[in-house]
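Some chains have been omitted; the remaining ones sit where they do in the full complex.
The chains carry the letters A, B and C, assigned in the order they are written, with residues numbered from 1 in each.
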């Protein structure tokens, strides 16, 4: 590759992967300004801290790509977690507890999905109603009290396999699952199509309702799993748990490049977004930034990260003035790109 | 050549997009009171050039001169101040607003307190509509209109500003004959008033009816500008595609087989009623009719996009239920929509994904969608269809209109259908590509497939079809065999009922 | 309150001329500085913020060999857990924790103790309490003091409304128990018209009270689990012209003290951030330096009524909460 080629390659890489560059830059800066940041322990901590939100973020990513949204994630997390804890207390079986947690998540999201697909309720309202109702149900079931003494339930959220905490393993699992779905299944393609243009998707033979319903059900699965992990990590059944979790999740997704206008988003982007948020929170605590100041700084960093990302994308569009001869299709050498992480 | 100063002049215009140099060193000028036609293949850069004049894009280099003075046009608002208005090729309408609101959007009359003068808007709209004998209700929302209605409104709107430079980017691609006549009448009127018009079209007959001068673009480069009387259709085509082209309609005799599609008594309350027809293997069936005749509605109903109240659809003799588009596709029937923007492209996604969308099963085995295979197949099809795109990952939004249409065709080719319903398949397609599409249609029927072609271009129907059904007012008013094909016969049936 | 001048990091070190702590310190350790991580339940909660400020002030005033960093738990167990983890990573000598949930913080706290970091809880306890030191005010007693007063004040067959903190909140629930034991169980004649969760918030309490006034007309007393809600409900009662309504809160906020002095509010019990901070830092220091054993200390919570309100207003003035 000649120097011009390298330059072009570099320009393209920086713009296409700008969010990862933000992530790496942040990583380097953090490592320099805080000596403890780069310890295995700290990185493990960060991963564990973001794991539950990130699992929800993948659900939100799928939904947002498809032009949907889930405002009920936090509440449904609490409901499924609480019922899962209750099931565990009754049966002592972690398997049953897991099944209950996931089922509740899926069930609530089935209602979301039915409201959206059958009754044509705007997703914002449908899931907002679910947010209120699921929280009410969690509180009603527990009578507003936390459930304690849940014994070995906590293992899932607190133990590690090797040095990797179990929630992190779940996070990696959902990352791969989301990535695979988005890139290598029909469902994933249909998500992008429906999110890109509902009518065009319908006219192309996509079953929009089925796609949306599936998106909600998978979101339900993720939220259910997150609920079990959450309660297990805090070692209690908290009917108040997860308030606002959907927002943190959406923030990760959006920072990672998912677009509310639909049709755009990747699994890896969301993961990067989640880590960016994790780094920001972590480094400010490591540096002992005063807590109100933290919020201001956090706001500024979020804005800056996204502005940088957007800017470099626009710049690419300006720079990438190719040659007219390149215009005709060039076939197989790019085959790997879309599937690449 | 007279010495009169050109009304509008472009010098050394260059413009690039990511991966594409759309325009390179274009010089171009238009005189007062003339119609200047721009010709060129799909993706030649015509629309881009016009958007530069209208301030949508900024040129990378070059100057724009109006009345000999250099100007910088940053956006359409400024363009309007310089007396430029434009009818866009890609109809980008706002579905929720009403006819009258759309007519005055961005140009609302207000009183001195900034209050919009709705009375004036209403009376002006009614006046403009009546003047052109168009019967739209001023409070109808655009989403309730057909694409041709909207196109007509766009034309009306652009003309109503009283601009002295009007750009028309394929204004007739979505309207039928009557309206074309209205438009041409209007153009003559404007010309007489000294307005200059830049006109883009792929329809050669039209071009030679109205052009004073013709400029030809190829691959972003200006090839030539000549007065119309020095050119003829064949010369223009040769300049456009860089080679000679002979027969425009490459129709071949194909053995006609058994009936593959039969529609009986299809009715959708008051949109169309009692529509019955049949299509045989290897046949090309045409559907002719005026705007709003209901042809598209019938096609949509058969394809499973709309519901219908009564009637039967039989494919290969068996009655089928098409509740969804996927049912049709599974029965081997596909439809290319007339409204590509709304019912075709997934704008933000790339070419590859757009092509593969309806037949992903082809690339799925062992539970995994194989992108490599997809890439190979799609690029093959795109080559065959001669799609021009920087890469298969380029978002389809940034392709030229004609190329988008080819991508849509590629999508349906991938499904290997038995029956293709093509609703205005050559809308916005250049002559070269049109020929390619005709050739493709011929090849398809040779392979034993059947085509239903809905078109508002009678010559194309006459040139390609084996039989033509004519619709008017939601009913089939007649069926013509090949030997009965004449424009007069068709028009007689089309205005019946 | 005035904006706090100062930098971004909230590290406070003792000034030179400050008094030494009451405890005698071994000379060889005078060189060493001890680091405390103070993890607040939520810095957006005004009581928690007050307590955090009190802890900082206490350290600055009385412990020149100690620094304290404040972390915001954001009312989220996950966040609190991650602060505890970070504190271990950063090798703090002790964690002073204001728990948000008594169970959820157990595991991370125990992990921290296993890693050799001392943990002291303040203002709430964690369930596994034989390992962590604890400073707390007894919420049942806080409520009971008000309840005993109410026992005398609320008329026969009186009608009351009850305002609760967030669902599942330990303080809210315990205070409610205090009211149950010391008042409702003994006064079966009193009718609870309605009981709702106003999330410690003044504006939410106002809204409930407005609706209750509509529905029930006559209300004899507002029984609130904290002062913010009591004052909010009072605001609505005042607007409706109900000037002789009784109202009880807990916390002893500046606003409540003023309302009591003005004769609008009936009583509250002080949950003194200063007392809590003083005891908490003292215990933490003992544990860090190895000079003492872990213990559980309950601070006193005096009843504030019109008679002694001035005393507490002065206290708030001294602290800069009032001018």
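The definition used in the following text is that contacts are C-beta pairs under 8 Å (C-beta built on N, C-alpha and C of every residue); 3 or more make two chains touch, one makes a residue touch a chain.
The structure presented is a predicted model; accordingly, all values stated were derived computationally and were not measured.
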**Item:** Stoichiometry of the full complex in this file, given that only one copy per chain type appears
**Value:** A x2, B x1, C x1
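Keep in mind that, in the parts below, only the chains that are shown with their structure count from here on.
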**Message:** How many angstrom lie between the centres of subunit A and subunit C, each centre taken as the mean Cα position?
**Reply:** 36
**Prompt:** Distance-wise, how many Å sit between the C-alpha centres of subunit B and subunit C, to the nearest whole number?
**Reply:** 71
**Request:** Determine the centre-to-centre distance between subunit A and subunit B, using the mean Cα coordinates as centres, and give it in whole Å.
**Result:** 41
**Asked** Which subunit A residues touch at least two other chains?
**Response** none
**Request:** State the interface residues of subunit C toward subunit A in the complex, per the touch definition above.
**Result:** 7-11, 40, 43, 69-72, 75-78, 81-83, 85-86, 89-91, 101-104, 106-107, 127, 166-168, 173, 197
**Item:** In the complex, subunit B residues that touch subunit A
**Value:** 16-21, 24, 43, 60, 219-220, 303, 305, 324-326, 328-329, 335, 337, 342-350, 352-353, 356-358, 360-361, 364, 368-372, 375-376, 379-380, 382-383, 387-393, 411
**Request:** Within their complex, state which residues of subunit A touch subunit B.
**Result:** 183-186, 188-189, 192-193, 196-197, 199-207, 259, 261-264, 316-317, 320-324, 326-332, 334-339
